[in-house]
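Subset of chains shown; positions unchanged.
Every chain is named by a letter (A, B and C) in the order it is written, and numbering of its residues begins at 1.
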Amino acid sequence: MIIVIQCKDQVGLVAAISGVLAKQQLNIISMREHVDKQENRFYMRLQVEKTDANEAALEKELQSVLNTDAVITINPLPQKKVVVLVTKEYHCLADILIRNYFGTFGASVLCVIGNHDTLQDICKRFDIPFFLISHEQKSKEIFEHDVIEIIAQHQPDYVVLAKFMRILSPNFVARFPMKLINIHHSFLPAFVGANPYKQAFERGVKLIGATAHFVTNELDEGPIIAQQIITVNHSLTALDMMKAGKEIETSVLAKALRLVFEDRVFVYKNKTVVFE
Amino acid sequence: MIIVIQCKDQVGLVAAISGVLAKQQLNIISMREHVDKQENRFYMRLQVEKTDANEAALEKELQSVLNTDAVITINPLPQKKVVVLVTKEYHCLADILIRNYFGTFGASVLCVIGNHDTLQDICKRFDIPFFLISHEQKSKEIFEHDVIEIIAQHQPDYVVLAKFMRILSPNFVARFPMKLINIHHSFLPAFVGANPYKQAFERGVKLIGATAHFVTNELDEGPIIAQQIITVNHSLTALDMMKAGKEIETSVLAKALRLVFEDRVFVYKNKTVVFE
Amino acid sequence: MIIVIQCKDQVGLVAAISGVLAKQQLNIISMREHVDKQENRFYMRLQVEKTDANEAALEKELQSVLNTDAVITINPLPQKKVVVLVTKEYHCLADILIRNYFGTFGASVLCVIGNHDTLQDICKRFDIPFFLISHEQKSKEIFEHDVIEIIAQHQPDYVVLAKFMRILSPNFVARFPMKLINIHHSFLPAFVGANPYKQAFERGVKLIGATAHFVTNELDEGPIIAQQIITVNHSLTALDMMKAGKEIETSVLAKALRLVFEDRVFVYKNKTVVFE
């Protein structure tokens, strides 16, 4: 059983929480705690040995010893549900489909929405519904309306932007607060915006990176979940960098999603607390 | 204030410990906990906001809520004391002397003992006593006796083997249980023993490593504290690998010592729990 | 056009080779050269701008300026052909199938042979022939004979052991010299043999690795192509390490295969020269 708690910090929180658990004879296997002194926030993730404990009762009891601002989640859905948005690049989607098929994704893929049909066939091969919603010859408003409709039908916990190359409007983003997870093909905040590999090539950097983050209204500015880099050198063209970058894009997105699905990621303002 | 606790695991430990702290209005800034299910051991490191709490009273109260097997250390010496053993290679010692001189070592260097005089001058430049104890023309027993005598005079918390190239006898090791910290120039357990870089070169590996570990009687077999690797390729000779390896030897030993000095390392049987 | 040359070293090789190319007005875009002084071997990989040069004539001319021991390969097959051997674990195979399907594998997968049927369905989904050859209730000799027969029918350039968990006999290995590429789930030469993650867990290492290598008759002893590691700590069980290890196994095998397919890997005795 996983218990995650976020609230305002104060003396005695750990004692209050662990006291409730001890009274119910629940054994804590692992506990991660962080206090953000600057923001005065308290974050905790507990793993306790599985029992037939009544979760609703436990949550009520925890709530009774904490302030009313505390957000407590007990035994979160063992299996999150996701919708994936794509354009043409296959690498992140394929990785997700493979993990989903073999039951190691930590979530289930409800459907894939693409603004091109390039990735329709791979979805079909895995029996995952693919919805083609072209952005051409229609306003962004209508395009997004169509996408939102499909998402709404599926009720996902998260929407994964797996190399989805359209910038989403504030209206769209507002519909899914902290539920949109994007992979950006640079080491943010370097190379915000389009063509980061071209920017990296022109700057002559010796490392390139990828960043998985929650999407907010500021372009490429949401809370960062995970980042990785690989080394590059003068022998790589911008195209070579793009190819090399795909490997870490895949790997960083996979890691970020695993962390989110395992309830290891807390968000507050524009930052994350991640208990790896 | 840092509090570290190691004991047999049981239900209610966190509640008992944090209850004591809460009663004294001590605020927990960061808490790391680990339960080794296989060994049924409980490990905890707490950082609480500095107060004028009576440490002896606090320790007594903690002891009263825990089993008698619990090892509790409160507010460990802010400044550990170390003796450093060296042979001829300078890189690890120099790094230690620099940090010691600028007050960022997290410990103080009491003296250096060398079985060659190569590093005498660098110690002198930093006003650190250097004791030359040659191993030549004497038995290992007498050599070690002389070294032990110097160490005993200085009463260090730890003895750091900073590229000390003599194998120590079981008798020597038994004198300093879990107080001897060594840097081994390979990614253990690969390339145990002498000339690991030559072994690595001949095997044609693509990575070489370094390992900092506590010394036990089994050669290169003690509990591992930290390890790092760097990539190598066909263009490096065994000598090049040795040179490249020095950089990570320095870095791994520095990291391991920092972790030990900050009371982040627990030892049980032949393994460590490290709260980085 | 790629040109790779391996021969005994002597003065003037670069001049002789580049002289031939210059005479034909071939522009060298990138050139990698290595001399192994210990073995007195010369290795070179050249990329020249594509032209309608007559390859056979060029090879003849190069041969005429080099000793008879020189192995010259010009414009190697743009698309190598491979047969993949698997058991039950999917991660390496799935990665290969995905790259193969999207045309970024650098080789084409002719068929997959498994000693269990676990991975039959995923192959079917990608229209790749899967041959089930159980090792049960038959001698190793007969099992290997059956596998060899399937391989022989397909005439691959390489046979990839993508988590194939049977130890191959010297007889089998001798049939495919330097054509068998294996992924071993440890940082060789640490943890040779079975259950490396269990061994790593018990030793309490802080890094675990994976190694891609050519297979020779000595178990886990062939020439190493690529290695990578990830950091681990006390909180991982042997099973967690195995899970975490799958990610680098996939990544290391993919990298090694790319290097081999791009003719960047030379083998001599038990080592490789890799021009990354």
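Heads up, the rule we're going with is that contacts are C-beta pairs under 8 Å (C-beta built on N, C-alpha and C of every residue); 3 or more make two chains touch, one makes a residue touch a chain.
If you're wondering where the values come from, they're calculated on a predicted model, not measured in any experiment.
Complete-complex copy count for the single protein sequence, taken from this structure file and not limited to the 3 chains in place, is 4.
The rule is short, and it goes like this: only the chains that are shown with their structure count from here on.
Measuring from the averaged C-alpha position of subunit A to that of subunit C gives a distance of 35 Å.
Per-chain CA centroids place subunit B at a distance of 40 Å from subunit C.
In subunit C, the residues touching two or more other chains are 235. Residues 34, 36, 187-191, 203-207, 209, 223-229, 233-235, 270-274, 276 of subunit C touch subunit B in their complex. Chain contact summary for the complex, subunit B toward subunit A: residues 9-16, 18-19, 21-23, 25-35, 37. Note for the complex: subunit A touches subunit C at residues 30, 90, 94-95, 98, 101-102, 122, 125-126, 235, 247, 251, 254.
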